[in-house]
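One protein chain omitted, others in place.
First chain written, first letter: the chains are A, B and C, and each begins at residue 1.
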Amino acid sequence: MSEKVIQKNKMVDFLNELLKAYKVFAPVKRDHIVSFDAIQSSGEMLLNYLNSRIPPKEIFFPRSEKMFEYIRDDLIEVKEVLPSEERKVLFGIRPCDAKAILLLDKVFDSPDYQDPYYLRKRKETIFVGMGCDRPQSTCFCTSLGGAPFSEEGLDLLFTNIGDRFVVKGITEEGETLLEKYEQVFERAKKSDLDDKLNVEKEAVNRIKSKIALEKIEKRLDKMFEDSFWDRIYQKCLGCAVCTYLCPTCHCFDITDETMDTSGERFRAWDSCQFALFTLQASGHNPRMSGKERVRQRIMHKFNYFVKNYGEIACVGCGRCIKNCPVNFDIRQILLELVS
Amino acid sequence: MGRENDQKVGAVLVVGGGIGGIQASLDLAESGFKVYLVDMSTSIGGVMAQLDKTFPTNDCSMCILSPKLVECGRHLNIEVKTYTQVKDIQGNAGDFRVNLVRKPRYINPQKCTGCGQCAKYCPVGASDTFNENLSERAAIYIGYPQAVPLAYAIDRDKCIGCGLCSNICLVDAVQYSQEEQEEVIDVGAVILAPGFEEFDAHLKGEYGYGRYPNVVTSIEFERILSASGPYRGRVLRPSDGDIPQKIAFIQCVGSRDETCGNNYCSSVCCMYAIKEAVVAKEHVREIQPSIFFMDLRAYGKDFDKYYQRAKEEWVRFVRGRVSSVEEMPQTQNLKIKYEMDDSKLMEEEFNLVVLSVGFEPSPGIQTLAQKLGIELNEYGFCKTYQFSPVETTRPGVFVCGAFQGPKDIPETVMQASGAASCVADLLSSVRGSLTRERIFPPEIDVRGQSPRIGVFVCHCGINIGGVVNVPEVAEYVRTLSNVVYAEHNLYTCSQDTQLRIKELIKEHNLNRIVVASCSPRTHEPLFQETIREAGLNRYLFEMANIRDQCSWVHMHEPEKATQKSKELVRMAVAKACLLQPLKRLELPVTRRGLVIGGGLSGMTAASSLAEQGFEVYLVERERELGGNLKKIHYTLNGMDVQGYLKGIIERVRANPLINVYTNARIKEVAGYVGNFKTTIIADGAERELEHGVVIVATGGREYQPEEYLYGKDAKVITQRELEEKIAHGDNAVLNSNTIVMIQCVGSRENERPYCSRICCTETVKNALKIKEKNPKANIFILYREVRTYGFREDYYRKAREVGIIFIRFDEDKKPKVAKGKKALEVLVREPILGEEILLRPDLLVLSVGIVPQPDNKKLAKMLKVPLNEDGFYLEAQMKLRPVDFATEGIFLCGLAHSPKLMDESISQAYAAASRASTILAKDKMEIEGMIATVNEFRCTGCGMCISVCAYNALELDEEKKVARVNEALCKGCGACSATCRCGAIDVLGVSNEQILSLVDAL
Amino acid sequence: MSKNSELQTPNSKLQTDWEPKIVAFLCNWCSYAGADLAGISRIQYPPNVRIIRIPCSGRVHPLFIMRSLQNGADGVLVSGCHPGDCHYISGNYIARRRFAILKNLLEYVGIEPERVQFSWVSASEGEKFAKVVEDVVEQVKALGPAKRLVKRKADPH
Partner (left out) sequence: MQKREKLLKEEVKKLLDKKQVDMVIGYEKGTLALRTTPCFLASVDDVDRLVWNEFCENNLAKYLPGRKEKVAIVAKGCDVRSIVGLIQERQITREQIFIVGIPCEGIIDRRKIESRLGEKEILEATCENGKILLRGEDFQEILKKGDFLYDSCKVCKYRNPIVFDLLIGDRVPELEKIDEYAEVRKFEAESPDERWLHFQKEISKCIRCYACRSACPLCYCEQCFVDQSQPRWIGITDNPSDVGVFHLFRVFHVAGRCVDCGACSRACPMNIDHRWLLKKMEKDVKELFGYEAGLSVEEVPPLATFKEEDPQDFIK
């Protein structure tokens, strides 16, 4: 796999080239909030950012989407509404988020179930990663098998080494891009690669939060009825900030909007943190209080998901920590659980 | 018929279908009597239907009346006989035989759908009597748009017999051949509620009525003000249709006037004049109304406040008697000459003059009464006695309303209910013997079935079909989901279509019915009954109003009207999909009453209930029964009060059905209508009483004055103390040379802005009594306004005739009282002379007002009923529900309601008993199905619903911390539901989901 | 989607055949009776209004109004008994506060004031009812079709 260098002032050219052939999603800042959005021109992209507030999952799994339309007469006539397939570049995704997409793939593209809405958007997408040279105090990707410069799930990886980036082709798609736009890249010098190593090492060192999660699944097996949950849930407000901003959370609710004889079916993000997430028609709610909800979030990520898909459904991005209205910190819970 | 002589008849004849007759009929029918309601005109409603607004709340008259009209018209046990007169009544109390004569209306009311096509095509005009002849109607007509029964009549004096109406009528309702019909009915009692006629203003030639177009009577002006009146609510004058900038109201036209023989005061004119003036000004701000009056008699509950507000903001009040009205030839304006208080003569020009005409009994009823052997008073009103204000001189024949004496709507309603109670006392042994109940087949269980909707689209003759393409609408409806069957009918409300609907429900297993026709307000009950007869729950019904709110109002846009009809039906179908059967719960009723207060009102109410066979608990705070009555010795017309009091106490004590608790107080009230549990402490012992109704008769108190040296000088006493002294023959009093009486002590002031109503009468009574015993006594009455309304005016006049001197003072120029060297000194400004006069009375008598009981607040809180600003109990609605509280099952009478005279308290006490008996008469009460319901999973118990509920129908379940609906009290208004943030309260039958379905089907 | 497309310039995009659709919530006892009286009196008014009968103006949940707008109603009218006339004693008073707040709120976010209107119409005010409808229709016509808060357009008229 080849490594190249691109001068920062060439980034504009590179993006402009990409924009000619692809729909490009890149971090942009609006109203002080960084998010991934389709950009029209290279100038919109933000190069200096920590991470987006909303994870890039929404590009493939939007907050809400129409599934189909129907007309109800004597029979029900269904008209499927599928998203269009288009060639996309997801530019600037952090390695943790790229890993999260791989986790979502397990859910939406499993042997049992292929979700057409997700897959049609997911397919044909090139992931251009931006190595995480400035991990934040809330980052703990390394505890989850990730790293600031992990290549997992990426086609290309950019590493910031001052006035230029080292660009590494990881997959064939990545290599093709490097070739296709070779005019903007230079050959990487040894010093560039050394710089890159240094940046990577330094970044890893900056991650102070370390939690030994190897045994967490087993530990949680015995924790369902534990009084631990009674103690920790209290301050949780039951909003969906942690789950909606989580790059791996993927619950959704389905709703029909019917107008007399015709209607539309939608799905929209849902959260296990909502009081009504499990409400049944009878009025009974098996996960009534905050305690059950907090437990569900932890259990799902660190136990059920592991059982179902063999991996923890957390990438340590820290969004849930940074954005929680009451500074509810999942790391503290995990630390207690494993200690 | 061969009845035995002592057999009573459980039916009642009510003569007169005005508000009095309606109220009496409803009360009687609800408490188990068959009622024949007879009215001379083509529909019921009387004068109240003609009114625009009502004082002192400015309520819309029709808004509050029309539900009662509809209720009356549809009541299974009220037979409304319009265009009918009583010819003769024979027999005795309990068993009368009545001859009725029905005039031909030339229309078959059973067939007439009230669609009005005939009137539209009738070529003959006639003047519209409902609008006081200020506009025209056709020779074929209904009284007014909301008329009950909604059936036309032909005015044969005007009809030219062209046959157009007959040709146009698609239901063949026109019957030119109808003739006068006689009918005989048997009843146990009769209530006369014939109302009044307005004084004929022509007789006061000096005011120019009939000669000058811009001189109108107050009732004509009422129609002018009405939105449904001749000018559609625009305030115009008849001569040229201009807005009259300056309007003069002349009071006492045909009242308090010896020249026309009507010496009495008509009691209501002052207030209605203020109301009309205020409403006119509300319509057009530029209008300047002036009211020319002698005494402003705002004596009723909240009247003085109304008067004060009008005075401050809207209306000019001129104290002066108008001597003549003259028309100015060019402008047709009117020049008024009047004499001021200080004898100054004035002239002023106005654009319109309204004559506040008084009340007279109609000559027809006078003739009938005389024929029936019912005594009339000197003015031709029905003669009654102070202690039996609703009984005529013929046993078994009762009276209510203006025929008994001029009066306002609430007093009429009270007397109507009161008369009903007296009837029930008489006929309680045959209660329920002639009433019917409707029997329905068992209900089909439609739960779990998917909607199978049947839709019936009505042509209403050509009323709808002439504009809307009805077949096309029906065709469209068939395409809607869940519609199994749809058809269109010439008249969906006709008898044969009703049968057809029932058959089609069976044939197609329909489980929801939609009718697209006219207004649910008039026809929903009919269709509901039909589907109920077919075994469907009555709430599985929905209506689309494509006539009143579509074809009739878009007559020139047939396509758009058709489109709109389709959408209206679509909406109705969408809601119908969500309709659920609702149960009308039945609650058991504890058939006992609790009367709080053992004064005149309480005892009267208790004995009336007991006479009707209901057990009563009578709770009195003092050791003795009697209340305020203990202090009163004689009436204005000289009747012995203490004798009467003794009699009623004996009756109450002797009645085994009345349990009297004296020295008792209420500790706690729990429960609700039909099922109250009240804890009392009587003579120190706690007792729990179970009862179905509560009557609040806690009375009032005499104001304890601090002004005018009361308590500081023995020569200053109150009227009651004076009466006591007179009754005991206190010579010092009777031989006094000079007596001064001061009116409005403690009344009509900042702290107590209301008029105490009785003081003027009491003062005149005592003054006359003294004069009678000591004709030489000099009596000066210092007053602000003499409010001797009704026939009491005679005594006021008599007082002046015997030399009692009345001196008026203004609120801001009250008399000054000081201790002189020898005697008291009273300084008052005489307005006619404009000078101060010094009086040195031997006795100064203060006419003190009535104040509410100080513990009203406590009891009101226990009962959860409101008080008004003055501290008296506040009834549900001032005009038509004067003895009801908003909370069902609790009633009100006597001074607890507001200051009033003895006969008025007695009427009201009977009325409370009557209202109470409508509940006690049945062992179960049926509850409306469309009521609020709480989803306990959603409710947080925040209590907002409790706060907005006007009926106390919501309470907090302290244990579950959720709101609970008291089904017996809920009226289904939905204020709670729309206030609930949690979506926890909904209203069955008009649920959030159902309303949203209408909006979604837009 | 350009947000500016939602900004309306009156009369600019008015199709000639466009007719506004007005939803009217009328209380059963006064305003609905007033509307009936307009019918009985054959007072003509524009056919744009779709009447929903409710027991009391106090029954009108603010969301009924918002849902009407969402469903593409070009105007909403809520009408009840005059103060003091309420069949349910005080439902209209409670409603009046609710509506005052709601109306201000909707206006504040840019919903044209004429879109949501309120009236007191009594059982005897047939003519007033017709006049109110006429006014509402006229004012809404001047505004053009509703675009704000609209989720779906109501059936073409």
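Everything that follows uses one rule, which is that contacts are C-beta pairs under 8 Å (C-beta built on N, C-alpha and C of every residue); 3 or more make two chains touch, one makes a residue touch a chain.
Treat the numbers as computed from the prediction; the structure is a model and nothing was measured.
In the full assembly, the chain not pictured is in contact with A, B, C, by the touch criterion defined above. Of the listed residues A:N198, A:N308 or A:N327, the one in contact with the hidden chain in the full complex is A:N327. Set against the missing chain, the residues C:N28, C:S41 or C:S90 yield one that touches it, C:S90. Contact with the undisplayed chain is limited, among C:E19, C:D36, C:D85 or C:E112, to C:E112.
Contact residues of subunit B toward the unshown chain are 937-944, 947-948, 956, 961, 979, 981-984, 991-993, 996. For subunit A, the residues touching the absent chain in the complete assembly are 31-33, 48-50, 53-54, 62-64, 134, 136-138, 206, 234-235, 237-241, 243-245, 253, 255, 257, 266, 268-269, 271, 274-276, 279, 321-323, 325-329, 331-332. Taking the complete complex into account, residues 3, 6-8, 62-63, 66-67, 70, 83-84, 90, 93-94, 96-112, 117-120, 132, 135, 148-151 of subunit C touch the chain not shown.
Keep this in mind: only the chains that are shown with their structure count from here on.
Remark: subunit A and subunit B have CA centroids separated by 72 Å (rounded to whole angstrom).
Rounded to whole angstrom, the centroid-to-centroid distance between subunit B and subunit C, based on C-alpha atoms, equals 33 Å. With centres defined as mean CA coordinates, subunit C is found 46 Å away from subunit A. For subunit B, the set of residues that touch two or more other chains comprises 1000. Shared interface positions of subunit C, i.e. residues touching 2 or more other chains, are not present. Subunit B makes touch with subunit C in their complex at residues 52, 57-64, 66-67, 116, 120, 145-146, 226-228, 232-233, 519-522, 545, 547-550, 552-557, 560-561, 563-564, 567-568, 571, 876-877, 886, 930, 948, 950-951, 971-975, 977-979, 987, 990, 992, 995-996, 998-1000, 1002.
Residues of subunit C touching subunit B in their complex: 19, 21, 23, 28-30, 32-33, 35-47, 50-56, 58-64, 67-68, 71-73, 81-82, 84-85, 87-91, 94-95, 98, 122-128, 130, 154-155, 157. Of all the residues in subunit B, the ones that touch subunit A in their complex are 480-481, 570, 574, 935, 937, 1000-1001.
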